[in-house]
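Take a look at the following structure, please.
A protein chain is absent from this complex, but the other protein chains hold their places.
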Amino acid sequence: MLPIVKMENIVKRFPLVCANDHINFEIKKGEIHCLLGENGAGKTTLMNILYGLYGCDEGKIFIRGEEVCFRGPSDAIKKGIGMVHQHFMLIPVFTITENLILGAEPTKGISLDIKKAEEEITALSQKYRLNIDPQAYVMDISVGMQQRAEILKLLYRGADIMIFDEPTSILTPQKVKELYKIMNFLKESGQTIIFITHKLKEVMDISDRVTILRDGKVVDTVETSTTNPSKLAKMMVGREVLFQVEKPKKKIGKTVLEVENIFAKNQRGLSALRGLNLKVSEGEIVGIAGIDGNGQKELTEALTGLRKVDNGKIIINGKDLTNRETREFFTVGRIAYIPEDRLLRGLILDFPLYENFILGLQDNKPFAKGVFLDFIKAKEFSQELLHKFDIRDSNIEALANTLSGGNQQKVVVARELQRAPKLIIASQPTRGLDVGATEFVHQQIIKQSNEGKAILLISLELSEIINLSDRIIVIYEGKFRGEFNAQSANEAEIGLMMAGGGVSLNENGKK
Amino acid sequence: MEMLEKVFNIAIFASTLRIATPILLASLGGVMSERSGVINIGLEGMMLMGAFGAAVGSYFYGPWTGILIGIAIGGLMGLIHAFMSVTVKANQIISATAINIFAVGFPNIMVPIIWPGYHAITPVVPVIKDIRLPLIADLPVIGTIIGNQNPIVYIALILVPIINYFLFRTPLGLRIRSVGEHPKAADTLGINVVKMRYIAVISSGFLAGLGGAFLSIAYQSQFSRAMTQGRGFIGLAAMIFGRWKPVGAFIACLLFGFADALQASAQSAGVPIPPELLLAAPYVLTLIALVGLIGKRAVGPAANGKPYEKG
Partner (left out) sequence: MKMEKSNLEQIIFENKGAFSFIKAFTAIIFALILGAIILLLMGNNPIEAYSALVQGAFGSKRCFAETILSTTPLMLGGLAFALAYRCGLFNIGVEGQIAMGGMAAAFLGYSITGLPPIIHLPIVLIGAALMGAVWGIGPGFLKARYGIHEVISTIMLNYVAFKITGYMVSVKGPMKALADEMPASPRILNSAKIIRIWTGTRLHWGILIALVLTVVVYYILFKTRLGYKIRAVGKNRFAAETVGISVPRHYVITMMLSGLLGGLAGGVEICGVHYRLLAAFSPGYGFDSIAVALLGMLHPFGIIFSAFLFGILRSGAILMQAMAGVSKDMVQVISAIIIFIMGMSEPLGKFFTERLMRNKDGNVRKSI
């Protein structure tokens, strides 16, 4: 039987990297096909080509046996292809209806026929059992409804080949199961689904077949029923992967971070932190698990002076730093902060490395000499760190934007750890990093903990939290919901908490 | 007391409309441009070039052709800004500043060539005369305010609901707004971000050009160097004040226009404040409006000012 999608010999190059290197890829009609690979393997690029967002440098694409040449997403949409992106392509200040009809607007004369649109959308949502409120503004609805809206967007345009790019990164384990149900129903209704992921479990749970990409090349395409996670992992990474990190026994010292009953609002003035209590001690790694958007961002901002708390106290190193300036958190609190967005907040891309290594350290000795900055010392310092943290293929004069993601993160980590902090706040420290860089960061975190630093780890990857933390606390809707020890950590139970289920803490923080 | 009466009379409201018109046109231009995500600080320059073009056109071909030429030149400047901002992806403020500086200098080098012997100011050109709306002008209070104005004033007033309808009720308007909020999302649906932004920015040029044309061949009867005197920027402030909505911008422009009309009325009534200081009033008012009445978060379209990079 003819494959519904055939991508032949696809090559796509970017200035720094060849993202797709002679890829051959086929999809059968009506199957759920996973595209598996780690960050940077080329999965999203390939699908962006299929969806017409990129052109390919070489190669051919056949849809239902017919060769096509897409000049843009509209061509792909006409051929029945739709894509739900990893980061939602919804306009917050528009309604769901406005978002769904964009580019395919029903009209009455010269104006938009919103009523007709709403009717059509409601009918569709009932047919596919995707409940949404057409008149709601996207910024007001839940993540789940946003995802359903994205799916409806494709169906509204008559898509029957649906591409999902990492759709579960923002979902709780329960919501993921709901998504699987939706996908199976879509499959039964005749849809063909391509599912991009880097999570082995998802591949095993939902797919019929899986294609593994590594470094821009196809490793293999297999029937899911004939494989297992460790085989897949080996193909994905190219070597045996250690799923567990070695954690020797540690001595827990005195309390370094004490958070007492803090309340804070988010960017839009809504309540984001609702009475959090937390203690982190020397030698301890405390992991905060949770779905994105439950207060983690506001928590890290409060703990670094970037956000005001309305109530409560933050005591670091014995000093009350509630609502103090960021600078004091560093100087008095002796914190180090690895921000979740290294490109935006961790580095200055247009500065050379020797100026990035001293970012935040410029007022300290030995770099500060009166009003002047001792650039000689800065360069020596940078050279040392470059060596110590094994940042290769670069030199201290290079601009930060010339480095790979992994090396960029190394610069941030190196700089922050050199502060000799008492408390390290690491927010999604391995986001977007390949396995090698991730291992490196994890090793550093463990090392610092063994040396007696207190570490607060915030991550959206549950496996990372479970791997590294001594204690795990779940955050949900601005409150801490449950606390687990490393030994008793159970992914299902934690996941349930992350979704708002399970037993919650009483005032003493006990189950 | 008598002086107060002299200052505050019905005529003030009529002048308000007249004074507000060029600011309003600039402001509507700002709304169009920024709703698509392109900051347009160059409205001042576009207006100025429009004023010049209209004066030249009117001198040789009559006032109505002058208007068309003014609008066209404004659109041309808009095209340049669109090219710089959207295609070249240069810094939008730099590009706009270049347009503003160009607009101050260029007319002046042309004036002596077109009209030998003249330098910073053109000779008087044919103007668009005010008209009288038959039934409306006879109404008691409203008649004085709105019954006897320049056609361009009426055009500007009508443009407010038209542009409002366009932006919020038509497919093209929806697409333009989407491009200003989340260009990537629009792109993934096959909307041509570049085309939308070009349309919006060139339109803003047309509007600014019309505003400038009004200045040189209706409000006054000749072109003089840098005659826009900051109206383009005040229009931008009105746009922010009106939260990027045509109706809001209109109200803001009325306020600014009123302040200016008040100042002129005070001058002629002999209020003992030096004229030069009174003339500073609109600018001071703009500053105050930006600070006090907006509050801390006047947020425009989310993607405003950021060039769109594919991939």
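As written, the chain order gives the labels A and B, with residue 1 at the start of each chain.
By definition in this document, a residue touches a chain if its C-beta (ideal position, glycine included) is under 8 Å from a C-beta of that chain, and two chains touch if they have at least 3 such contacts.
None of these values were measured; they are calculated from a predicted model.
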Identified contact with the non-displayed chain, of B:Ile73, B:Ile99, B:Val125 or B:Leu207: B:Ile99
Residue numbers in chain A that touch the chain omitted from display: 13, 15-18, 40, 57, 215-216, 304-306, 325-331, 337, 339, 344-351, 355, 359-360, 362-363, 368, 371-373, 375, 393-394, 398-399, 401-407
Contacts of chain B with the absent chain, listed as residue ranges: 41, 84, 88-91, 93-95, 97-99, 101-102, 104-106, 108-113, 119, 225, 229-230, 233, 236-237, 274, 276-277, 279-280, 283-284, 286-287, 290-291, 294, 296-298
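What we mean here is this: only the chains that are shown with their structure count from here on.
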Inter-centroid spacing, chain B versus chain A (mean Cα positions, whole Å): 45
Partner chain A, residues of chain B touching it in the complex: 165, 169-171, 174-175, 177-178, 181-182, 184-192, 302, 310-311
Complex interface listing, chain A residues touching chain B: 48, 51-54, 72-75, 77, 83, 85, 88-94, 98-99, 101-105, 107, 110-112, 153
